[in-house]
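Handing you a structure now.
Removed from the display is one protein chain of the complex; every other protein chain stays in position.
Order as written gives the chain letters A, B and C; numbering starts at 1 within each chain.
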Amino acid sequence: MSQFRQKRIEWFKEKNKNRARLLIGCADQPGIVSSVSTFLFEQGANIVESSQYTTDPEGGMFFLRIEFEIDNLESREGEIEEAFTQIAERFSMDWRISYAYHIKKMAIFVSKEEHCLLELLWEWQAGELMADISLVISNHEVMRDTVESLQIPYYYTPVTKETKQEVEQRHLDLLEEQEIDLIVLARYMQILSPNFVSKHPNQIINIHHSFLPAFVGAKPYDRAYERGVKLIGATSHYVTDDLDEGPIIEQDVERVNHKDKADDLKRIGRHIERSVLARAVKWHLQDRVIVHGNKTIVFE
Amino acid sequence: MSQFRQKRIEWFKEKNKNRARLLIGCADQPGIVSSVSTFLFEQGANIVESSQYTTDPEGGMFFLRIEFEIDNLESREGEIEEAFTQIAERFSMDWRISYAYHIKKMAIFVSKEEHCLLELLWEWQAGELMADISLVISNHEVMRDTVESLQIPYYYTPVTKETKQEVEQRHLDLLEEQEIDLIVLARYMQILSPNFVSKHPNQIINIHHSFLPAFVGAKPYDRAYERGVKLIGATSHYVTDDLDEGPIIEQDVERVNHKDKADDLKRIGRHIERSVLARAVKWHLQDRVIVHGNKTIVFE
Amino acid sequence: MSQFRQKRIEWFKEKNKNRARLLIGCADQPGIVSSVSTFLFEQGANIVESSQYTTDPEGGMFFLRIEFEIDNLESREGEIEEAFTQIAERFSMDWRISYAYHIKKMAIFVSKEEHCLLELLWEWQAGELMADISLVISNHEVMRDTVESLQIPYYYTPVTKETKQEVEQRHLDLLEEQEIDLIVLARYMQILSPNFVSKHPNQIINIHHSFLPAFVGAKPYDRAYERGVKLIGATSHYVTDDLDEGPIIEQDVERVNHKDKADDLKRIGRHIERSVLARAVKWHLQDRVIVHGNKTIVFE
Partner (left out) sequence: MSQFRQKRIEWFKEKNKNRARLLIGCADQPGIVSSVSTFLFEQGANIVESSQYTTDPEGGMFFLRIEFEIDNLESREGEIEEAFTQIAERFSMDWRISYAYHIKKMAIFVSKEEHCLLELLWEWQAGELMADISLVISNHEVMRDTVESLQIPYYYTPVTKETKQEVEQRHLDLLEEQEIDLIVLARYMQILSPNFVSKHPNQIINIHHSFLPAFVGAKPYDRAYERGVKLIGATSHYVTDDLDEGPIIEQDVERVNHKDKADDLKRIGRHIERSVLARAVKWHLQDRVIVHGNKTIVFE
């Protein structure tokens, strides 16, 4: 790995030393918070942030995210997880501990439009996105220089109808080799196959250039222009097999008016897209997004 | 007419004395503004506000709205319109002069939800909506006291499948008798027939409780909740035969999150609906909205 | 008490039966959440919502708000509070339990501008503000009919320089007699004396018609117009002895432009003021606002 990227990651690790997030989902029932917080207290944890949500106070699902610090956490991971298993079993919890110093490995897919990629790279350099951007994959060459100047590997993999399946397999191999945790589609204009999607559940974040569910599918700005809407938007969501139907993480809009042509909508939309995608990626990296059914709980 | 309403209208007339708006649409061509502004200058007009828009500088449509004042305008209406006909013919204009002191007559249709009606009544009392609210029609009795306390006639016309056609005819008769210029559907939960709509082209404003074209049709908040959107919206539009497909006048949104149930969305949405509808009605009353195809030009 | 108000309050009580909010502030230290949640578990509480905040993970202040339900809570208040005292003492907590079925008694002060009062009355009728609006006090008569039509007592107390002190004493007496919990200044254009303020710490909410700290003091819209700002705002805050310097609860803004005169700013501002004040009052009534120094923590 290059020195620049390496340094970045070392810095992220240092900043997140001893820090982890406990994520829990289970049927709501008395005593959960009491048990979990007593457990963390006994482990010597310092709770940094805690958020919880019950879908329905009368018999719904309960979700909890606790960010905490424990001295020498790295050497105690196994012991803590084992100890927690007892509690988890008692409440039939779906749970995991995400160690913040295990920096998530992220792949970015991009086509020709650069604004979303540039925003992600910028936020990464500014320390806002604490990930290891392990590689950028594109069906075009345009962004190579920018990406490589940050010493991030750039894979140019052009796609045709004939090679689509083969290229996708190459992508899957790359992602597996690199042990990628998160795939970000930063205006990648190729549809992923169900096979690809099924291998990365709730690990692929897309930015759609409309306020979903308005303008599902192709050319949303042209259709927004045709419809004469007075606001345009962007939506970041997890990718599922149903095009543009996955769980929504974040959305935003900007005001437009009759003077704005389709090209103006595209230009204005770029500003919305890049900030909406960056927020969604940041929240995912911080384990703030929980998928429940086809919706997300975002512990901002 | 009651004294309160009468006084209101007298005040609106006084405030708009000598004031009119010239509205023009025609093929873009050299010399239009020159001719029109020279004409107004020669008529002694004082131009208060002027807005124009060309759909396409290369051979598009040209739209112009000029708000002006002319001394003793009421007595000169015929003369001015006749004189303008020459210019209008030269440029094949679609045009009209809207005299601001001819206070528009407005009917409000409402069902059980009161927030949009209340907002309109409030803005009317505050002098923001310079209309004669000539009547309120409802398929429920709930708003009678509020409406009648302002001395506005309230027509309770319950609707069943069997009586729908007959009731609509009664509405049409009422609107004709009262010479209504604008019909506002302030959360009126009945679908108008094509016959009704065709009699009032670009004269019926509806508020739809979603960010169109998302959630066209019934129960938009429930569907927004199901979809897990992060923003909810409202849309005011002119009514056409295609449900929720008419020209959009105004839209707005508010942020929501995973904690908000469908009922919370409805509650938050009420705030958006009432302000979006009130803005659209105000702009219409001020002749700021021009319908072009299925879109609006709003000279805010 | 009148029947209408009485019914409203009975309904609020019924909706909040068995519901309370535990509010805690203390030095951050290990074991708080564990102790508190174990306590609530042992009392048979069903936790509806829980929010916490630490000003600084390294030795700051810790704040907690837990909304919960306990069967037959009304009859168990004393017992529960006594039991909690032990925990509170161990952690040197500043704490209270606010029982949601003890409907807060609220007084509204208003001058001539009616929009904020109307919004509060409206939200109250809609069930959004679960308070007993026990009285409205005004130095003008204009709102009497509206207020009395809802069977809320209206006190007209004109103020002159000479009578100011005497009138304020009458207000204090009224508030004491009526056991008022919250005073809302809904565009009340009189400055309260330090004596008055000191008797109601963090119990007086004001709406200031600017985006504080811009335009502290009189005539903020005129000064905003003079300065040529491109956004105007409103701020709701607790009243302290320093004019417009108390802890801010909520703020919002709207876009304006060069065409907007001071009167337009006032008109646009009314929409911001009423929603900002209504949100602040709602949060206060739900015990979501904690004052810490000169700032607020709002557990939205």
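Note that a residue touches a chain if its C-beta (ideal position, glycine included) is under 8 Å from a C-beta of that chain, and two chains touch if they have at least 3 such contacts.
All figures in this text were calculated on a predicted structure; none of them were measured in a lab.
Within the entire complex, contacts from the absent chain reach the displayed chains A, B, C. Within the set C:Cys26, C:Val48, C:Ile87 or C:Val229, the residue that contacts the chain not displayed is C:Val229.
The chain not shown here is touched by just one of C:Ala214, C:Leu243 or C:Ala262, and that residue is C:Ala214.
From the options B:Ser37, B:Gln190, B:Asn257 or B:Asn294, the residue with contact to the chain not on display is B:Ser37. Listed here are the chain C residues that touch the chain not shown: 53, 211-215, 227-231, 233, 247-253, 257-259, 294-298, 300. The set of chain A residues touching the chain not shown comprises 115, 118, 122, 126, 128, 267, 271, 275. Although one chain is not drawn, its touching partners on chain B can still be listed: residues 30-31, 33-34, 37-38, 40-41, 44-52, 54, 57, 69.
Here is the rule we use: only the chains that are shown with their structure count from here on.
The rotation that brings the Cα trace of chain A onto that of chain B spans 180°, given to the nearest 5. In the contact between chain B and chain C, the residue numbers used by both copies make up over half of all numbers at that interface.
Overall, the chain located most centrally, as judged by its C-alpha mean against the mean of all protein C-alpha atoms, is C.
If you average the CA atoms of chain B and of chain C, the two centres end up 37 Å from each other.
Annotation for chain B: no residues touch two or more other chains.
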